[in-house]
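Complex shown without one protein chain; remaining protein chains in place.
Every chain is named by a letter (A, B and C) in the order it is written, and numbering of its residues begins at 1.
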Amino acid sequence: MKNFEGHALPGCYFLTVGVLWSVKHPIKYLMQRKNENISKNKWYQYLELLEGLGKVIIALVGILAGQFIPEGPHLHLYTEDHKWVDLLTWTHGTMYFTYGLAGLVDILIPLPLGLPPGLDRFMLSQALCVEGFLFYFHAHHRLALDQHIHSLMLVAIFGGAFCSLLEVFMRDNPVLELLRTTMFLLQGSWFLQIGFVLYPPWGGPGWDQTDHGNIMFLTMCFSWHYLGALLLFIINYFIVYWYVVGPGGGRTVCADMTVMSPGLCQ
Amino acid sequence: MKNFEGHALPGCYFLTVGVLWSVKHPIKYLMQRKNENISKNKWYQYLELLEGLGKVIIALVGILAGQFIPEGPHLHLYTEDHKWVDLLTWTHGTMYFTYGLAGLVDILIPLPLGLPPGLDRFMLSQALCVEGFLFYFHAHHRLALDQHIHSLMLVAIFGGAFCSLLEVFMRDNPVLELLRTTMFLLQGSWFLQIGFVLYPPWGGPGWDQTDHGNIMFLTMCFSWHYLGALLLFIINYFIVYWYVVGPGGGRTVCADMTVMSPGLCQ
Amino acid sequence: MKNFEGHALPGCYFLTVGVLWSVKHPIKYLMQRKNENISKNKWYQYLELLEGLGKVIIALVGILAGQFIPEGPHLHLYTEDHKWVDLLTWTHGTMYFTYGLAGLVDILIPLPLGLPPGLDRFMLSQALCVEGFLFYFHAHHRLALDQHIHSLMLVAIFGGAFCSLLEVFMRDNPVLELLRTTMFLLQGSWFLQIGFVLYPPWGGPGWDQTDHGNIMFLTMCFSWHYLGALLLFIINYFIVYWYVVGPGGGRTVCADMTVMSPGLCQ
Partner (left out) sequence: MKNFEGHALPGCYFLTVGVLWSVKHPIKYLMQRKNENISKNKWYQYLELLEGLGKVIIALVGILAGQFIPEGPHLHLYTEDHKWVDLLTWTHGTMYFTYGLAGLVDILIPLPLGLPPGLDRFMLSQALCVEGFLFYFHAHHRLALDQHIHSLMLVAIFGGAFCSLLEVFMRDNPVLELLRTTMFLLQGSWFLQIGFVLYPPWGGPGWDQTDHGNIMFLTMCFSWHYLGALLLFIINYFIVYWYVVGPGGGRTVCADMTVMSPGLCQ
């Protein structure tokens, strides 16, 4: 992980999931407003299955790649003289494993095994909690700037964990889906930002660790990433709205809704 | 911001919003008790629209004024020799932007775009979260008294953010509306207090930063501001009550309510 | 406050309120199980009114006594040479004021003024929040043992504030009423404990501030106070049960309940 690629890979993973959700959730929400229960749609169910499979496969690849790259621990946890072998890789493997487990539950939920409906959100929240827990101790004993930008990540991780836990009890709430999506986008883009700050891909040393201005800028930059994630979601919402409801369709849908529950469209 | 005006302006903004809400929410609540759904009233909808527009305009003015005053950064983020330009103004601009975004959503909600009803409260809570996040790091590296009074502000900011987030799920709850309003009034009046303490408008140096008695007094003073906000809301409630229900009208309304749901007026 | 009486007085106040509630809430709960809505009972309404009046009167007495005892500040906040006068008394007066305000709202709630039902719990929670806020800064800059036992009080204060805030949304929940009552009993008995530890009424110096064993014992002692409060509530519950339901009455009540909602009495 001590290079640009090591931060770019998880960054792209979280960004991809976030962009996917920023399209999927508006589609689901707008279809439901049109009284079409998309969760019974075959293609939608395949998509959900693919999402779970994707998580499992990426987790497996992440664990195996970390273990079996030439400088990896090759499944050794400690050496013969009782020294720990490459604990960082084992830590990353643990994080991948929890996301893999969450993906496995995503796959099992639709099967007739009687699993309770909120379990997938719960496993996601637990994966984020474990990641945040490991990240928290991970960020100790570093230089000021390095520690600061790793600590900011905890806001995105625990924000997502809190949101997923709420979704166990309030499933399909569009505001919580928005929050979860933006937290994933924020985590992804912030991983990339860390990579650019500490290990610039065009070579050269990272940013000056001791400059207080850098810390001030990156704090503000973190909120820009969040606002960017919000704006991306909003833009995708309107693109989806255009395709699902169609131009001028808003009024029609709204009229339909008003018949059923007057007062909904003010 | 390093002067009285810089603290008085946001102070007056939050105070104005707080006073407006301390009149608006009792009206809405008392009308609903009389079975009049004020949220369908045309004038009320115009008022809501004006509120959103006001937020957007103030945000735009705030951003542009900060950027283009003579000593402002004029949209330069860093100089040619890679030094950051006036990060404080950029930080304030970010805060204004989030409130502007919340105002924009206020305007979009009534349009037939299918936006979920709690989104306006969520965006307000996010604006407060971003403000609190930036304020938290903003207050580091200061003198004891300066840091203390800036830290107290976090109580008002995150109190308001927590309250707005709850309102996503419990809309139109009069107790939450009271809490949100008092948190805005507290934030506004505390901005003014900070201005008076650090940069007295009648000239002269600010209060003694090292006197422990000053810190003790200002801590207590913060709770006086909060109690003052509560009392203002209560007084406005009774003034509105007098106009909406009328003298002696309480009994009538109550009698009406008892017919519909016995036990409500004990 | 720097003597035994100064801690014994608030201690007795909170203990009295706690003991009163440990009798009142079981009566209300057990009457409701017998389908008797005690909140419509005239004597119960007088009791509620008395409770509110008691809070207001004690608050007024507390404020005036603090101000006008010979060594009190006599409403002077600062001297002519701009020194703060007796800020501790002003702080205690602020705490009394918030409880008085909560008592005032208790009195106003039953009047036909349209006040929302959860407002009394909210004002109580705000009184506790303000007390906890002032206590938190109050306990700084003290000796180890002194600071420790004042900090433990925050558990009781914020526990009560959290519980009262929940009751705004979940009124008449017997478990929350139990928690609130035990938090008040705990606060009351811990005030007395602080008095005995720091200013023993039989004279002599307080406990050794530097002995780590004292800190360890008082930490454990705090949980004993809490367990004692729980046991007192349980004992009062059974005494009330004996009078309200009567010996052998449990089975009858239970049989009645089963008819209405089978499965309630397992």
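Everything that follows uses one rule, which is that a residue touches a chain if its C-beta (ideal position, glycine included) is under 8 Å from a C-beta of that chain, and two chains touch if they have at least 3 such contacts.
In this text, all values refer to a predicted model and were calculated from it rather than measured experimentally.
Student: Which chains here would be touched by the one that got left out?
Tutor: The undisplayed chain, in the complete complex, is in contact with A, C.
Student: Who touches the missing chain here, C:L50, C:L143 or C:M170?
Tutor: The single option touching the absent chain is C:M170.
Student: With respect to the chain omitted from the figure, which of A:T16, A:Q32 or A:T91 is a touching residue?
Tutor: Touching the chain that is not displayed is residue A:T91.
Student: So which bits of chain C touch the chain we can't see?
Tutor: Missing-chain contacts on chain C: residues 29-30, 33, 155, 170, 173-175, 178-179, 212-217, 219-220, 222-224, 226-227, 230, 238, 241, 245, 250-251, 253-254, 263, 265-266.
Student: If the missing chain were put back, which residues of chain A would it touch?
Tutor: Touching the chain left out of view, chain A contributes residues 37, 39-40, 45, 83-84, 87, 90-91, 94, 97-98, 101, 110-114, 116, 118-119, 122, 126, 130, 133-134, 137, 141, 168-169.
What we mean here is this: only the chains that are shown with their structure count from here on.
Student: Based on the touch definition given at the start, go ahead and assign the chain network to line, ring, star, complete or other.
Tutor: Its topology is that of a line.
Student: Which chain is most central here if centres come from C-alpha coordinates alone?
Tutor: Of the chains present, the most centrally placed is B.
Student: Write the angle of the rotation needed to overlay chain B on chain C, where the fit uses Cα atoms and the result is rounded to the nearest 5°.
Tutor: 90
Student: Give me the residues of chain B that touch two or more other chains.
Tutor: Not one residue of chain B touches more than one other chain, so the list is empty.
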